[in-house]
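Mind looking over this structure? Questions follow.
Missing here is one protein chain; the remaining ones are kept as they sit in the complex.
For clarity, chains are labelled A, B and C in written order, and residue numbers in each chain start from 1.
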Amino acid sequence: MQKETIERIRKFTEDRNWDQFHSPANLAKSISIEANELLECFQWSDTDYDINEVKEELADVLVYCRNMLDKLGLDEDEIVNAKMSKNEAKYPIEKAKGVATKYDKL
Amino acid sequence: MQKETIERIRKFTEDRNWDQFHSPANLAKSISIEANELLECFQWSDTDYDINEVKEELADVLVYCRNMLDKLGLDEDEIVNAKMSKNEAKYPIEKAKGVATKYDKL
Amino acid sequence: MQKETIERIRKFTEDRNWDQFHSPANLAKSISIEANELLECFQWSDTDYDINEVKEELADVLVYCRNMLDKLGLDEDEIVNAKMSKNEAKYPIEKAKGVATKYDKL
Partner (left out) sequence: MQKETIERIRKFTEDRNWDQFHSPANLAKSISIEANELLECFQWSDTDYDINEVKEELADVLVYCRNMLDKLGLDEDEIVNAKMSKNEAKYPIEKAKGVATKYDKL
């Protein structure tokens, strides 16, 4: 996400005095709620979805994720890279290639 | 997210031939599943959470969001800015300031 | 659910002094968390699932729903019948037959 976009999200919250509602727990609920509005785009069909609704709901998830990163003072690239290192170790290419098996059953 | 991080996520999927599992519907399910692992950090308490678990689960949500952006050829800043324009119109500052009321009840 | 099963769920909570954690909000989080463990059974395939895992996760959802009914003093049949009346009105047979369209688009 570009700096301008991040600043726009922050300003939106500040202008409305909404930081008071953005406890980490409330933001976790919000991410799940929006993730399920995204999931609703695929409720009855995997292939017949409305791309405009998907864009909006995915954007909502990303905005609340940004709110949580800000609230907890986290750096997105740092936490993602740390998790990717774990994932790369948990799913060695030779074992995981082409199979959707969870790591504890590999 | 920086280019290197995005490239790392893409390479992880490619190296394992996992693109075949990344239908938009499966990724929507995955975002919800990871969002709920994040929510689990706050299941019984809003304030007594393990920040390291929060970091990992939030990272998982962000990685699957990136997978979905890639799968659908979407630009993160574009969809977020489009949604922010809508949000700004739905929640006028003078009405929304300091209240957590949903737009359809403002 | 039979009376004995309901009593067993209640006794489980009482024996562990867990009623203190069962705020309606925490139970709502718990229902979502377990619903997503159920969803995880279908994360990468709609048809290749482990029926034993499905049974366990569905049971977990049902147990937390029972906890919430108890906590709020609700009667399951009463709230389900009230909602079914609404659903029957929202989805008239002649319009809804054979289509998975949401009521606001029917």
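By our rule, a contact is a pair of C-beta atoms (placed from the backbone, for glycine too) under 8 Å apart; a residue touches a chain by one contact, two chains touch by 3 or more.
In this text the structure is predicted, and so the values were computed from the model without any measurement.
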| item | value |
| --- | --- |
| Residue touching the undisplayed chain, where the options are A:2, A:17 or A:43 | A:43 |
| Hidden partner chain, residues of subunit B it touches | 29, 32, 43-46, 100 |
| Touch list for subunit A against the chain that is not drawn | 21, 26, 29-30, 32-33, 35-37, 39-40, 42-44 |
| Contact footprint on subunit C, counting only the chain that is left out | 1-2, 4-5, 8-9, 12, 15-18, 20-21, 23-26, 28-29, 31-32, 35-36, 38-39, 41-42, 46-47, 49, 51, 54-56, 58-63, 65, 68-69, 72, 74, 76-77, 79-84, 86-88, 91, 93, 96-98, 100 |
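In this section, only the chains that are shown with their structure count from here on.
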| item | value |
| --- | --- |
| Same or different contact residues where subunit B meets its copy subunit A, judged by the half mark | same |
| Rounded Å distance between subunit A and subunit C, as computed from the means of their C-alpha atoms | 25 |
| Whole-Å gap between the CA centroids of subunit A and subunit B | 2 |
| Multi-partner residues of subunit B (each touching 2 or more other chains) | 21, 26, 29, 32, 35-36, 39, 42 |
